[in-house]
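Only one protein chain is missing; all other protein chains are in place.
Letters A, B and C name the chains as they come in the text, with residue numbers starting at 1 for each one.
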Amino acid sequence: MRASPVVRTGRNLWITVLGLYFFVPLVALAVFSLWAGGSRYDFSAYVQILRDPQFHQTFRLSLLLALETILISLALVIPAAFWVNLRAPGLRNLLGLLSVLSFVVPPIVLVGGLSSLFRGPVLGPEWFVGTPQFLVVGYVVLALPYTYRTLDTGLRALDLQTLSEAAQSLGAGWGTLLWRVILPNITSALLGAALLTFAIVLGEFTFANVLLFNTFAVYINYIGQTQGTPAAALSLISLAITWMAMLGLLRFGKGRVALGGAK
Amino acid sequence: MRASPVVRTGRNLWITVLGLYFFVPLVALAVFSLWAGGSRYDFSAYVQILRDPQFHQTFRLSLLLALETILISLALVIPAAFWVNLRAPGLRNLLGLLSVLSFVVPPIVLVGGLSSLFRGPVLGPEWFVGTPQFLVVGYVVLALPYTYRTLDTGLRALDLQTLSEAAQSLGAGWGTLLWRVILPNITSALLGAALLTFAIVLGEFTFANVLLFNTFAVYINYIGQTQGTPAAALSLISLAITWMAMLGLLRFGKGRVALGGAK
Amino acid sequence: MTDSVLFPVADHSVADYLVAESVSKSYGATHALNPLSLSLQKGELVTLLGPSGCGKTTLLRIVAGFTAPSTGRVLLGGRDLTPLPPAKRRMGMVFQAYSLFPNLSAEDNVRFGLTVRGVSRAESEKKLKELFALIGLEEARKRYPHQLSGGQQQRIALARALAIEPQVLLLDEPLSALDAQVRLNLRDEIRRVQRETGTTTLFVTHDQEEALAISDRVVVMQQGRVAQLGTPEDIYRRPASPFVAEFVGTANGLDAVALGGGMVEVAGWNAPLAVEGARPFARGEKLRLYLRPEELRLSELRPNELRLSESGPEGDLSGQVTDRRFLGSITRLSVQVGNSTLVADLQGNEAAAHPVGQQVRVSLSPLAAHVLRAAPVAETQAELAHV
Partner (left out) sequence: MTDSVLFPVADHSVADYLVAESVSKSYGATHALNPLSLSLQKGELVTLLGPSGCGKTTLLRIVAGFTAPSTGRVLLGGRDLTPLPPAKRRMGMVFQAYSLFPNLSAEDNVRFGLTVRGVSRAESEKKLKELFALIGLEEARKRYPHQLSGGQQQRIALARALAIEPQVLLLDEPLSALDAQVRLNLRDEIRRVQRETGTTTLFVTHDQEEALAISDRVVVMQQGRVAQLGTPEDIYRRPASPFVAEFVGTANGLDAVALGGGMVEVAGWNAPLAVEGARPFARGEKLRLYLRPEELRLSELRPNELRLSESGPEGDLSGQVTDRRFLGSITRLSVQVGNSTLVADLQGNEAAAHPVGQQVRVSLSPLAAHVLRAAPVAETQAELAHV
């Protein structure tokens, strides 16, 4: 297609903006993380971070919390999204609105409400409020809208009603339908939802900071406040971790699909 | 439709869960916000908050930052989303991936990177780094994926190519196309993007906290850390503000469409 | 309600295999389906034909069990199916939308119903072999739905529905998403497979040609009611209402008045027309006269014949050719008779003899004309006004 010069200029402009947006900060950050004062550059900042026991401890805690959050929110959302899409498409708009509404609940408000509730007249059980597991309650609330929207999109792409009716007319019950027909066809949505939840939990600072638990995000903030180049190194390390996780999951997702396609 | 008992039970269960998720916390929070010690309940916490000059000051600042962020991110994203949908649908997956990637950049990493950059070898101009406007840079980065995804969804619903070609065959240039054909048909996506950005900026705590600017979210956190029932009252007030804004915009959006429909 | 499972209903003949007994469906005040009864013989293919919103799909879904009827019940071999969920009815269904499970290969799709029912591996393997031979797609067994064309997908869906040896096969506009050429092929294919397997079949379509071509009997539906039930010939040649006459095939519809004794008069025509079917109508009754375009015969009127009256003694008409459209196997001529324009379809090369402008005599073959009592015009028009 012969593009007009205006269009071509626009295209180049946008590629430039995208580049600036995504890569320049990364490169600058990487350069800074290697800076060892004056004009010396080395990996000392990375070594320092990777040797810090705090790094391992907080990362493990956040990982555990992320897994718990993923399991709980998927268990809550899969049946809800399935039911809404199949039986009550009229409710979809309502749920969509509610999920936007909860985007709109700032985490700081949420945590304020939650903690004042638990410290207030309605006392939560001490054994629960006192452990970091308490954070999972807030994380599930935070992650629900993302999980819901991702699964909803996946289900919507399916023509759920026809597939369900086809399976039912062939004699399948609800369990067979869900396990053999629906879930295998939304693996990428499931992985996407899990991934987003993982990223949200790993990066969530407000809750943990306010409720005084030492998660990975709190550790990042602590390093960021106190040390220069190690903070940049840590930023890059944590970016690398989440992106690796994501790309791994995506590849796994693709693999599943390709496997299915070639079986 | 005659639903089986299992289905009916499932339905009721989910309505219950939804109710618990959305309304119980709100009601409990509301009750707590009215608590004035012992068994007395009154509006004193609300009065205290609404009389606090800090409340007005920080709210005005966040509002201003939100508006700036909305304008900048729309100006960046509208042409990009338009161009990707019309001319380079192949790039759509790439941009979708990039926008997920940036979901995955935890704000705490982002702000760490940003601030170490500005305090590090690449020095930002003092007049800029020293004002709260500096936050807008981070907020735009935070809001871009949401804005992009919302506009992309809106444009995808349009059959952009056919509409564009129809307009062009009738003699319309790119400007006429964008202003008279495309934008009027994605008003609700535009409003949605603006609203999400508004909510994100109003609730964003990490950036402002780390960079030491006194925004609304920081104020909420301060109240939440120091005072009991006023924190609950403030939570409800800020929820009310964002929800009112959203419903107002939604109604305005509907109104525009209805107006268009009846003109 | 479970009683009727134990005590088969006796008031239908043994031959009535599938029976819908005064079923209806209302959504609040909207009647999607008015109470109607329908029965299918074993091995028969019956089509539900009608425009969108006529209730045909609702009726099919009631039979399948996806929609519970507001009143009435569905019987199969005398047994009341109404309380059973779709999974227990053993009815094979093919949908309008492509409905193959995207994560399963063609053969796993066909095997799905067998696995669910616990059929042994060996037996299901044998069944698969038969079915793929039946639909002639052996080479596509290992392919996945996205690797198959629309027509192939619908054939696999047909095999999948037949795999469970369904008591009834339900087809919900299975051809409407396909291209014209494929639609014709698959239509014949479905008919062949249905005959070979002898499966009692209910077929829903909005395409009248499809319905005529494939059915043993056709149920024409209109606004949630049965407008006519009969063989394809009945429906086409002896439509029961103006709606059926205008929905099925092409017809010249004319307002006419009965003159008694089998004669009818059309305003603007100089002479009355003899129509056998008009005998029962009393003089002065308002009628609707339908002339099928393919049953009109044209012959050139030579100048010396022109002085004849506009309608000859044998009930022939005279008129002038005003337009011709070549449609391939037929040529469609417009003939101005009085102040009406008749459409006449001539097969093959017959139209070559009648250029535009020619004066022609129009004769009616014995089956050309059909008369009906005139319905309030608005009713039929509202149904047919799609543009």
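Everything below uses one rule, namely that a residue touches a chain if its C-beta (ideal position, glycine included) is under 8 Å from a C-beta of that chain, and two chains touch if they have at least 3 such contacts.
Worth saying up front: this structure is predicted, and the values here are computed from it rather than measured.
Of the candidate positions C:Leu212, C:Val226 or C:Leu287, contact with the hidden chain is made by C:Leu212. Touch with the chain omitted from the figure is made, among B:Ile49, B:Val181 or B:Val218, by B:Val181.
Across C:Gly28, C:Gly284, C:Pro303 or C:Gly328, the residue that sits in touch with the chain not pictured is C:Gly328.
By the touch rule set out above, chain B reaches the unshown chain at residues 158-159, 162-163, 165-173, 176, 180-181, 184-185, 260-261, 263. Although one chain is not shown, part of chain C still touches it, namely residues 52, 149, 151-152, 155, 179-182, 185-186, 189, 206-209, 212-213, 232-233, 236, 248-250, 292-295, 325-330, 345, 347-349, 365-368, 384, 386-387.
As a convention for this text, only the chains that are shown with their structure count from here on.
This structure's chain pair with the greatest number of C-beta contacts is A-B. Between chain A and chain C the centroid-to-centroid distance comes to 54 Å (mean Cα coordinates, whole Å).
With centres defined as mean CA coordinates, chain B is found 18 Å away from chain A.
For chain C, residues that reach two or more other chains under the stated contact definition are 85. Contacts with at least two other chains are made by residues 1 of chain B.
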